[in-house]
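The structure under discussion is supplied below as structure tokens; questions concerning it will follow.
With one protein chain held back, the other chains of the complex are shown just where they sit.
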Amino acid sequence: MKKIINDPNQVVNDMLAGYTAAYPDEVKQLPDTTVITKKNAPVQHKVGIVSGGGSGHEPAHAGYVGKGMLDAAVAGEVFTSPTPDQVLEAIKAVDAGKGVLLVIKNYSGDVINFDMAKEMAEAEGIEVESVVVKDDVAIENIEDRRGIAGTILVHKVAGAKAEEGATLQEVKATAEKTITNVRSMGIALDSCIVPAAGTPSFELKENEMEVGIGIHGEPGIERKEISSADAIAEELLDTVLQDMDFTGEVAVMVNGMGSTPEMELFIVNKKVQAILADKNIHAYKTLVGEYMTSLEMTGCSITVLKLDDELKRLLDAPSFAPAFRNE
Amino acid sequence: MKKIINDPNQVVNDMLAGYTAAYPDEVKQLPDTTVITKKNAPVQHKVGIVSGGGSGHEPAHAGYVGKGMLDAAVAGEVFTSPTPDQVLEAIKAVDAGKGVLLVIKNYSGDVINFDMAKEMAEAEGIEVESVVVKDDVAIENIEDRRGIAGTILVHKVAGAKAEEGATLQEVKATAEKTITNVRSMGIALDSCIVPAAGTPSFELKENEMEVGIGIHGEPGIERKEISSADAIAEELLDTVLQDMDFTGEVAVMVNGMGSTPEMELFIVNKKVQAILADKNIHAYKTLVGEYMTSLEMTGCSITVLKLDDELKRLLDAPSFAPAFRNE
Amino acid sequence: MDLTVQDMKNWLLKTNEKIKENKDYLTKLDQAIGDGDHGINMVRGFEKVAEKLEPAEYAEIDAVLKDTAMTLMSSIGGASGPLYATAFLKWTATAKGLETLDQEAFAKGTQAAVDGIKQRGKATEGEKTMIEVWARVNELVASSEKVTAEQIQQAANTATEDSKEMEATKGRAAYFKEKSIGHIDPGCASSNLLFEALAEVMKGNE
Partner (left out) sequence: MDLTVQDMKNWLLKTNEKIKENKDYLTKLDQAIGDGDHGINMVRGFEKVAEKLEPAEYAEIDAVLKDTAMTLMSSIGGASGPLYATAFLKWTATAKGLETLDQEAFAKGTQAAVDGIKQRGKATEGEKTMIEVWARVNELVASSEKVTAEQIQQAANTATEDSKEMEATKGRAAYFKEKSIGHIDPGCASSNLLFEALAEVMKGNE
């Protein structure tokens, strides 16, 4: 295990300290928590947006805290959902009386911990709603699908909607609409090592890749012989596009899992754009980069979000989160 | 070699096509070249800024093309300086009559090719100046130092100065001042594979790291036993800080070499900020992320730039380059 | 069975020992059909429980259970953390003011725990989760005349073994579908350690 760390059990604390030190004017860490909020939280006259999950997905989730996106991000241990008391602290810190929306990724752990926090916050008189992102088409049954890179687009849309002064119910409805219209799928050429575990989550041969991976180093749905960038783009995008009717305008994201050079992501994007054009799907917005990673995993995922006028407006709205700057 | 590519000899062309497809409103590729320019080049009433070099350093250099930074970036083959005719095309495409500044990294290849292009452009009546970045303190003799991650700050400063309407000589002088005040140094825990070569540039044992690496997969100055994030931060930063007097305000960059998770970069940043605070050096601006990479190399570099009021203003100025968005 | 406050404390401290000894085993199980952190998670949680209980003086059973629940809730995370926390929290509510836990009170507690886990995890028996073990032990204690340590240990062991042949339909293991068959559920394995520790404490009393 070759990592630039100190104590494997302190990586989350060390990271959060290094994060707030990098953006001292934009964010703060709530004392004795693993919660990062906007520096000026709670922001008045708007719904608060809280997300989070296990660590190891950087820039998710703290990188998306900023005007126009999240009000707070809660960091768990590496690949482990944060605990309810931490989520509760985040909710309390960002509620300005207009209520708080939780953006949850569909994993047992995330759902259960955030749900508990929601109940605890409600018991303290805070209005809380939640939405659960399930964009991973590698899983057949729609209710069981995992939340992966599409989550970032939900952050963006919900954040922008809240910024417009919408009510909690309105923000929730728009986030739900985004979730209904977003699909993703990913592959890995190599696994990653959780610092506290010290061994790879799974092992691949030199000519193998995992198709349909999650974002926690879980093995994928299928193991295959490694193919070209074009073939990978085609396989992932075809599966995504078959899942619903994307005719019209879309946002598309080519996301790196951690180790894959940006060069390769753009090579994938070349084919992605060709396929979309071929199917008369218009890429209104394209995002290429590392948005939702799995430590140093090698691989990529492709996300497509079907757009309407509202989603276009919200995606285009300004954002000042370090990992998603718009305008 | 596990890479998401098609033909190893086409990676640069594929990447550039994928890049312009991602940002069709912001940039364009000059036909039959490896040059990316602003969509609206040449931008009137300002000096043009051109940079470039071998590919494999993404987001350098095309990622820095945008209002407030570069007017054009020239891509060579992986880790190989682009040819003079390509640089010439870039110069011609961005010159709006106020002249063009070339930002060159100090490698024989880059210097020679850009110099030839400069002469060719001058022969065509275009006013061209150049500056050579040499920030890598791993090399003792200052004139022999390589240009590494500090180059990005030179792009930012020169771009902002040009945006203010400064003359070519003024832009050059400010770029030179930046070069005089910037220092960097890097380490690698693992090498990278040039697609057309197919084998790693160098090999490291499980417990080894290379100190004082360049950005082309060259071995470093010294091979050592791998140490903690704190010790690495200390070694790199101490060497940088000993090289000149940084008392006062600085910009600091913790740059990932390609594979190192952002989590680890923030862990390094925690120590970097502690050391700076300890030495009464004020981090006016902190940048953490992948700015100048070596394909999928594992490692990081630390850059420090001493600031004055002008450099602060120029660093803070808006930038719309995809890889360096400011406000 | 009649467990004293000190027995309860000993039980949870012993659980911590067992979890520590079996950290790598739990992690290995979770690498096969999960994300490989169950050992790390459980050690983090029960280490904190031990830290909390060891120096504390308790007069009543529910105080021990509540501290355990709240500590697990705030230190584990993942799927297992809030489920274990819920189990102990629901149990707490059935043990208010008790100084000893007899078999009837115990059965009330485990019943509340099982209901709590099911509700929180939206799962039931047969889905290859920790519920297998908790439900089996609860059933045993509720239906036996006079339950023995040996019986509790047997029930937990068998339920854990039985999880091996199930296909997971809840939690991370569900992504593996039929490939989850043939592997013991990590949450069953950790719950099994918990009830083995209980059986050992009871044996000391028997």
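Each chain gets a letter, A, B and C, in the order it is written, and its residues are counted from 1.
We adopt the following convention: a contact is a pair of C-beta atoms (placed from the backbone, for glycine too) under 8 Å apart; a residue touches a chain by one contact, two chains touch by 3 or more.
Just so we're clear, the structure is a prediction, and the values are computed from it rather than from any experiment.
Shown chains touched by the hidden one, complex as a whole: B. Within the set B:S81, B:T151, B:Q273 or B:T293, the residue that contacts the chain not displayed is B:S81. Set against the missing chain, the residues B:V194, B:A251 or B:C300 yield one that touches it, B:V194. In the complete assembly, the contact with the undisplayed chain comes from B:R146, out of B:K92, B:R146 or B:K270.
On the side of chain B, the interface with the absent chain consists of residues 54, 76-86, 107-109, 112-113, 115-116, 139, 144, 146, 194, 196-197, 201-202, 214, 216-219, 221, using the contact rule stated above.
The rule we apply is simple: only the chains that are shown with their structure count from here on.
Shown here, the protein chains touch in a chain-like sequence that does not close on itself. Ranking all chains by how far their C-alpha centres lie from the centre of chain B, first place goes to C.
Think of the whole protein's Cα atoms as having one middle point; the chain whose own Cα middle lies nearest to it is A.
Computed from the mean C-alpha positions, the centre of chain A lies at a distance of 28 Å from the centre of chain B.
If you average the Cα atoms of chain B and of chain C, the two centres end up 55 Å apart.
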